[in-house]
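Only one protein chain is missing; all other protein chains are in place.
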């Protein structure tokens, strides 16, 4: 490779570097190509030896097993594509729940760490140091195998006004069922958007005029009234289903199975320690002078917080926080250890065992996580670009 | 935040009512000032203390007062508290896994070698860090592997499926860290490279690894990779798992190292180029030495997360510390010792992780002092 150098002593170092650069890249491409060639050769030899072939036709085979928990309808006669979808929705469900819970807890921990009260800040510190130095899998196993095991069996369940029950089979709560679920979902979505818009416009009106306006009440009213109106006008049948004990278990209502409870609790507790640290760091990053200046122009603490500290802290907080959210998404794969049918559990675990399609299934699973990660990564970049402080 | 934002710092600044010469009295006085300075502080403190107290009063009697320390089975644990006899009787298995009892001096030597290497590397006063690194990265893995596996010079062969417990956890963690760091440096340099193909390759690899759960990488290594190996090879699950760990953590190490590289001022690159240094000389002699101190905290953090991640191998059927303790609980003699088992595993991981993070903070503080002086 360096033979050319003594031949052309007059060649500038820059030119030599360019040649070396091409050489390195050529070596990389050749190396990757060689490994890929050999690996694919091996793959076909192995597949032939095992009488397998690649392909996604297995997705249309009947799965033949039951799944404990699914948000979309499923029976044992559905196919593996449906199993895949159930895996994704189950993963997203625990991820969203865990993100919500860990954010609330994490902000509380972060703020408590900055408390002027010595005991509170020390206690928050202890929480962070104890929790984040234990493996997440251990958190999950402890919640699943120790804490939730203390709950009574269904026949001796703790009841809340005979409408909600807590037992070792999960939390049973009354559910709302309707014969037109699409309409209900649509009206709730619409009401949410409307309420948000109303809330924003009312608060901005209050800011512009300096009048005190209660923005919460109208927004809340819209949120309740619109779906109610939709139901009444369309004449949809709505009924409450209250869980009750029949045979071995409760029937009716909604059930949150213990696997979900253990998983969400453990992930929330574990990730709250990290989020707490991020929140603390982001608030500390806001210059103390900013706070003093804001006090000097007569802002109260809420106004200081709302208009001075939070906007600046959020800019610092958001990138690492969204990274932490991605960690929660990835961490939700530990569900497989306690038998919750998330994507890894039901697809990469059970479906590989049943079909033997290791390559296709692992690739699909990784593809899903990668797609979500890249999507969220792109959103963060977009946000960063939009909220960048414009230097003048 | 509420109070921090609104009130000036009240804690340390408050003059202590007692300025006694006795340091203990002074400490107590300080504490009282900090915890119960104002009525609101006092109420908050009491509430927090009540919560902490109730947790402690649930755990301490269980773990210490009512605990049983010796016994031959769960039936001997009659105190109503923790049954540490379980841990005591299973300790050899938790530490060595299924390693033959007569051969356990071999892991003992490996543990001591590791300890020597770590002390050498981590205690700043001991000279010869370069040799320490060489020892840990080259001598230690080779001797440990040969020693544990045996099969020569009269040492009986102990195949890797008999390795387990704490020993396996340490093998996974130490080999993961030692090998993922150099790969991480290579990928970080590649990602910074001006050569597009190399850069794209490294970016692709790093983003792929960081975008998927560790568990899927483990599944890939254990169930998918064997399809790509030559027919007739019997891949060792432990080697596959270690490969998966290195593969995954290298991407995280690469990002940490990249952060360090970016923190080195651009002038340093330009100066090195100006005096005619080539790429590799610039990197090896100018940039990486400066980047090292910036990356120490990040590397330690990645190390901690790697250490905690090793527990995931239980999902693919390896008997690391967590899995062997879980399996130990299913021994009919000790049924129901779940909490004790998890407690011990937690304690071991906590001590290691907390120790590492304390060490990282001490190093950081040391660098900060050095920068100031």
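As written, the chain order gives the labels A and B, with residue 1 at the start of each chain.
Assume contacts are C-beta pairs under 8 Å (C-beta built on N, C-alpha and C of every residue); 3 or more make two chains touch, one makes a residue touch a chain.
Please note the rule applied: contacts and distances are computed from a predicted model.
K.L.:
Have a look at "Amino acid ABC transporter substrate-binding protein", "FUSC family protein", "Butyryl-CoA dehydrogenase" or "Ethanolamine ammonia-lyase reactivating factor EutA" and point out the UniProt protein name belonging to the hidden chain.
P.N.:
"Amino acid ABC transporter substrate-binding protein"
K.L.:
Determine which one of A:20, A:52, A:198 or A:256 touches the chain that has been left out.
P.N.:
That would be A:52, which touches the missing chain.
K.L.:
Just name the one of B:132, B:202, B:315 or B:339 that touches the chain not displayed here.
P.N.:
B:315
K.L.:
Looking at A:159, A:203, A:322 or A:354, which makes contact with the chain not pictured?
P.N.:
Within the whole complex, the residue contacting the unshown chain is A:354.
K.L.:
Using the touch definition from the top, which of A:175, A:249 or A:312 touches the missing chain?
P.N.:
Only one of A:175, A:249 or A:312 touches the chain omitted from view, namely A:249.
K.L.:
What residue numbers in chain A mark contact with the hidden partner chain?
P.N.:
Spelled out for chain A, the touching residues are 35, 38-39, 41-42, 45-46, 49-52, 64-68, 76-77, 145, 149, 153, 168-169, 246-249, 251, 258, 336-339, 341, 345, 349-354, 356.
K.L.:
Quickly run down the residues of chain B that touch the omitted chain.
P.N.:
Given the touch definition above, chain B has residues 90, 92-93, 98-101, 141-142, 144-146, 149, 159-162, 171, 174-175, 178-179, 222-223, 226-227, 229-239, 242-243, 246, 315-317, 326-327, 329-332, 335, 338 touching the missing chain.
Just so we're on the same page, only the chains that are shown with their structure count from here on.
K.L.:
Between chain A and chain B, tell me the centre distance in angstrom, where each centre is the average of that chain's C-alpha atoms.
P.N.:
Chain A and chain B have C-alpha centres separated by 25 Å.
K.L.:
Touching residues of chain B toward chain A in the complex: what are they?
P.N.:
1-7, 9-11, 31, 34-35, 40-41, 44-45, 48-49, 51-52, 194-198, 201, 207-208, 210-216, 219-220, 223-224, 226-231, 276, 278-279, 304, 308-309, 311-312, 314-315, 322, 326, 338-339, 342, 345-346, 349-350, 353-354, 357
K.L.:
Under the touch definition given earlier, write down the residues of chain A that touch chain B in their complex.
P.N.:
So the residues of chain A touching chain B come out as 13, 17, 21, 24-25, 28-29, 32, 39-40, 42-43, 45-47, 49, 110-111, 114-120, 123, 126, 129-130, 132-138, 141-142, 145-146, 149, 283, 291, 301, 304-305, 309, 326, 329-334, 336-337, 344, 348, 352, 358-359, 362, 365-366, 369-370, 373-374, 377.
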